[in-house]
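The block underneath contains the structure these notes are about, expressed in structure tokens.
All protein chains but one are shown in place.
So, subunit A:
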Amino acid sequence: MMAELGLAALWLAAALAGLQLVAGALALTTRGASLGAIVRPVAFVQGLLALLAFLCLIWVFAQTDLSVKLVALNSHSLKPLIFKIAGAWGNHEGSMLLWVTVMGLAGGFVALVERRLPEPTMLATLAGQAFVSLGFYAFLLMASNPFERLNPVPVEGNGLNPLLQDLGLAFHPPTLYLGYVGLSIAFSFAIGALVTRQVGPEFARAMRPWVLGAWIFLTLGITAGSYWAYYELGWGGWWFWDPVENASLMPWLAATALLHSAGVLAARDALRAWTVMLGVVAFSMSMIGTFLVRSGILTSVHAFAVDPQRGSFILALLAINIGGALTLFALRAATVTEGQRFAVVSREGALVVNNVMLTAILGIVLFGTLYPLFAEAMGAKVSVGPPYFNPMGALFAVPMLVVMAVGPVLRWRRDTLERNGKALALPAMVAVVGIGALVLIGGVPLLPLLGLSLGVALIPASVLPLRDRDLRRTPLPIWGMVLAHLGVGVALIGMGSESAFSVEKLVAVHKGETTHVGPWSVTLADIEPVAGPNWTALEGVLQVSRGKADPVILRPQSRNFWAPPQQTAESALLTRWNGQLYAVLGGEAPGAIAGGPGDGRWQLRLWWKPFVPLIWLGGVLIALGGVLALLGRVAADLRRIILRDKIAYRRERQGR
């Protein structure tokens, strides 16, 4: 029953999205103006219905109702409950349902609370949101129905990919989706503003909290995804330039640029057309990411469906949405009037550098991600990796980071570097000392060297905007900016240190034998068999110690899942203030005769990674900065609304 209820709710939600689109569009004409009143309620109910459908899906997964095809294909009755529930979105159909749910809820929320913009712009915005939603509803209902029944009912489900049976899965996709789909609001606002030609500071102020919210979730999602890949894959790396990682990085780059340009538009009424275009680009990147991940065109742990029909469907959706939005932009961009002027050395100037560089990095990542697809269409198999992304990205990231150290202390409109020379001397000195020290140490490659020295210079530079300020009266968004920029510095130090100073050791050892990695000595005390609910494993008992300290026990596992059968390496991590010890257990070293018994030694892969946790700490700081800024903006909006109501109330009273 629940499956049918979910399907019915989904159809109803799709119908309401259609109504929202038609009513919103008609309400913009003089004859249909009376329809305007229903748009907001319809948007709200549509979001609730999508949520109901999603809750139904979670219900059938929690019950392991194997008569639902999706459950039979992706779940298993012996899985722990949390993974049964997380399994609801750990597959193609479920994740698309999550997508439309988030999109519906976000649209409903906007309809409920956003009252700053002129009503026609809001109607156009909600109609735009409904248009995009409608495409995804059609995709779900026609090409990937999550509630399809199966007859006969199988005895047992196929299980979930073991790599995905991790707590990270419970939170990683919903977080990223909130980010991806949150950007659809920015997209719809941009459409609305273009349709009604209302591009100004008000538009930027209305859009900014939504972009900020989506950006916070994207930042957290990427940070969590990176940490997940780091400890779950057992390869010791934290970013692989995998197409799916790039798919999440591209919207983040665009959203970061959008956030900064919306700041310029809100405060100084400049960069109008550019901001609108970034609004379109940011969500387009989300959709391209979804296309890459969901179309099965890429092989990866994230690519669920290998179904050409779905690929073409998403491609068509992409073409309609992005093509339509860009056409609208091309038609209307000329009518968006010029904004205010500013000098090259000014806050605006620095933010333009930020925007252009972020967009250039976005282009580099986009090209590198799509190139293998084009090459394959031409008949050549190509894969693009770090040797392309790292130097090409750094070429634009390094100047951007230098400007980032300077920009926040500049005044709006016009400033001079001389005025800020004294303040900026400290970060500049730190950077020079950093470069000097690293050159003296020697053996540090160029990119980590730049990353480390820029990172340490950014830490004093990012707190500079707080000088000469009364800290108790400093508005929250300023604190947010300082914290986020500080986070970038911290993350850079982590990245640089990881790639410059990591030590790796690969050995085969007998039980009781000791090996060394960095400052640590590691003894393989024992190998024990262990079992979980749906896996069995060999667990290495490692006694690790540094200097004369008491040993700590680390337990890396080599797990065998049997539904579906797959082996995964569960790494064991030991975190200290100055780094992380990372241990992976391989198999028994093969004996002299191939296929014969092993020789009693066990393969161990060990890393000592100095300061590597700073990478994710930095990511969390960046997101936290976003949260502070969002709180500040929302609080200011609330204060203004309350004040306006008070004034209106007094006027009313006096009028009487």
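Throughout what follows, a contact is a pair of C-beta atoms (placed from the backbone, for glycine too) under 8 Å apart; a residue touches a chain by one contact, two chains touch by 3 or more; residues count from 1.
Note that contacts and distances are computed from a predicted model.
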Protein name (UniProt record) of the chain left out of view, among "Cytochrome c-type biogenesis protein CcmE", "DNA ligase-associated DEXH box helicase", "Aspartyl/glutamyl-tRNA(Asn/Gln) amidotransferase subunit C" or "Putative tricarboxylic transport membrane protein": "Cytochrome c-type biogenesis protein CcmE"
Of A:A170, A:V356, A:V552 or A:L573, the one touching the omitted chain in the full complex: A:V356
Selected residue (touches chain absent from view) among A:F342, A:Y582 or A:W608: A:F342
Per the touch definition above, residue among A:R116, A:R149 or A:R414 touching the missing chain: A:R414
Hidden-chain contact residue, picked from the options A:A531, A:I553 or A:I642: A:A531
Footprint left on subunit A by the chain that the document does not show: 77-78, 155-156, 158, 161, 234-235, 271, 274, 338-344, 346, 352, 356-357, 359-361, 363-364, 367-368, 371-372, 375, 380-385, 387-388, 391-392, 395-396, 413-414, 506-508, 529-531, 536, 560, 562-567, 569, 584, 586-587, 589-590, 594, 599, 601, 603, 605
